[in-house]
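Note that one protein chain is taken out, while the other chains of the complex remain in position.
Entry: chain A
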Amino acid sequence: MSAELGLAALWMAAALAVLQLAGGAIAQRDPYAPLAALVRPAAMLQGFLALFSFGMLLWVFAITDLSVKLVAANSHSMKPMIFKLSGAWGNHEGSMLLWVTVMALAGALIAWIEKRLPEKTMQATLAAQGFVALGFYAFLLLSSNPFERLPVPVPEGNGLNPLLQDIGLAFHPPTLYMGYVGLSVAFSFAVGALVTRQVTPEFARVMRPWVLGAWVFLTMGITAGSYWAYYELGWGGWWFWDPVENASLMPWLAATALLHSASVLAARDALRAWTIMLGVVAFSMSMLGTFLVRSGILTSVHAFAVDPERGSFILALLTIYIGGALLLFALRASTVSEGQRFAATSREGALVFNNVMLSAILGIVLLGTLYPLLTEAFDVRVSVGPPYFNPVGAIFTIPMLLVMAVGPLLRWREDDIERVRAPIAIFIALIVTTALFTVLAKSDIGILPLLGLAVAVGLGVASFMPLRGRNILRVPLATWGMVLAHFGVAVSLLGMASESAFTKEKLVAVAPGGTTELGGFRITLEGVEPVAGPNWTAMEARISAQRGEGKLHVLTPQSRSFWAPAQETTESALLTRWDGQLYAVVGNQADDGRWQLRLWWKPLVTLIWFGGLLICLGGTLAIIGRLVGDLRRRHADRREAEEREEMAALRADASTPAANGEIV
């Protein structure tokens, strides 16, 4: 019954999305049409129904209703409850439903509280939002019904991919979807503004929290996904330029650019068309990512739920939304006037430079990701990897990071570079000194890690410079957010550069009781024993690691075998110290009884993800700062309006005393 209720709610939500689209479209011609008044309520009800539908899906997973095809294919009665629930979105159909649910909730939220934009623009925005949601409903209802019943219930479910039975991964897709959905809201706002030609600073202010939110979630998703790949896959790497990793990076790059150009639009009423373009591009990139993952068009370690039919469906959606939006852009953008002008040496100038750099990096990643698709059309199979992405990306990343250190110090509109000579001198001195010391310490260092280290140190210090000469307590939260996020970039870069410059790796065969050395650690294989979990068995190695005369630490990497479905995975073991991580993986046993151990010492590697967290924190602070600012402004506006009314009332009293029947 629950499955049928969920499906019914989904159909009703789809019908409401149609109403939302139709109402919003009619409102463009006749703002007082009866349907126009229904746009906001339809969006709110649609959000509720989608949430209800997703709740029903969670329920059939929670009770392991094996008559539902999706549950039978992706769950198992023996699984822990948390993984039963996460199984609901750990598959194609469920994750699409989660996506559309979050999107419908976001639509409901803007329909409920957003009153700052002209009503016509809001109606166009909600119509766009309904149109996008409608495509997803059609996809779910016509080709990926999550509530489909089996003719005969199966006695036991088919398990969840053991690689996905991981708490981090249970939350990885929802985080990414929050990000994607935030970008879909930004997209709808952009379309709404383009339709009504209302590309104003107010539009940028309304859109900004959604972009910021999306950006924080995307950063979190990428950070978590990277850490997951690092410890779960057991390859010792943290980024592989895999098509699907790129698919998550591209919307992030576009969102980063959008975030900054929206700030220019909000503060200075410039970059109107460019902001709209980025709004469209950011959402396109998230749709493109979904397409690449789900269609199986590119070979990837992530390829799951691969199905060409789904691929065609998503490609059709992509064509309608993105093609439509780009067509609208081509037709309308020339009628959106350019906005305020500014000098090259100014805050806007620096932001434009970085926007161009970010777009260039985006273009490079996009090209590298799609290149195999292009060559396959000529029957040539290629795989594009780090030798392309790293150096070509760096060409644009390094100048961007340099300008990023200086940009926040500049004034809006026009500035004199002489004014910020001292901070720039400090910044350059830091870079040069770090580079010199690094070369002295390690002469065979690669050029990219060297540049990375030097720029990271310089940028780390420079990111705090916007605070100099200011009362720390009175600095706005949004500025703190920027400082922390920029510092996070520096921290993360330091981790990446250090990992790539100083990592030590060792592949050894050790007999139980045997010892080896790495990165100052004495590493002893104490023994290997079988252990069992709820749905797996494993060989677990006990490894002790000791640095100098310090404390003895025990690591227990495993080689796991899952039995439903049958699959082998390696569970790496990590020893985290303040200055790096010891990473251990246990392999097979050789005929002579020795075990293969793969060991890495990775100095400062944790900074990569710590930096990611700092960026998220910075973004969150910026959102809070902006929202608090908006609330204050709204409050002040209301006060002002009230005062004006009172004054008007008083004046009316004074001018027509007789009207009140008072005797003077």
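As a working rule, contacts are C-beta pairs under 8 Å (C-beta built on N, C-alpha and C of every residue); 3 or more make two chains touch, one makes a residue touch a chain; residues count from 1.
Heads up, the rule we're going with is that contacts and distances are computed from a predicted model.
Undergrad: Choose one: "DsbE family thiol:disulfide interchange protein", "Amino acid/amide ABC transporter membrane protein 2, HAAT family", "Phosphate transport system permease protein PstA" or "RNA polymerase sigma factor". The correct choice is the protein name in UniProt for the chain not shown.
TA: "DsbE family thiol:disulfide interchange protein"
Undergrad: Given that one chain is not shown, which residue among A:54, A:291, A:487 or A:521 touches it?
TA: A:291
Undergrad: Kindly state which of the options A:322, A:455, A:539 or A:555 is in contact with the chain not pictured.
TA: Counting the whole complex, the residue in contact with the absent chain is A:322.
Undergrad: Of the residues A:277, A:365, A:457 or A:586, I need the one that contacts the missing chain.
TA: The one listed residue touching the chain not shown is A:277.
Undergrad: Which is it among A:3, A:36 or A:72 that touches the chain not included here?
TA: Only one of A:3, A:36 or A:72 touches the chain omitted from view, namely A:72.
Undergrad: Using the touch definition up top, pick the residue from A:1, A:113, A:142 or A:377 that touches the left-out chain.
TA: Of the candidates A:1, A:113, A:142 or A:377, A:377 is in touch with the missing chain.
Undergrad: Since one chain has been left out of the picture, which residues of chain A touch it in the full complex?
TA: Chain A touches the missing chain through residues 72-73, 152, 154-156, 158-159, 273, 277, 280-281, 284, 291, 295-297, 306, 308, 311-312, 315, 318-319, 322-323, 326-327, 329-330, 333-334, 370, 373-374, 376-377, 563-566.
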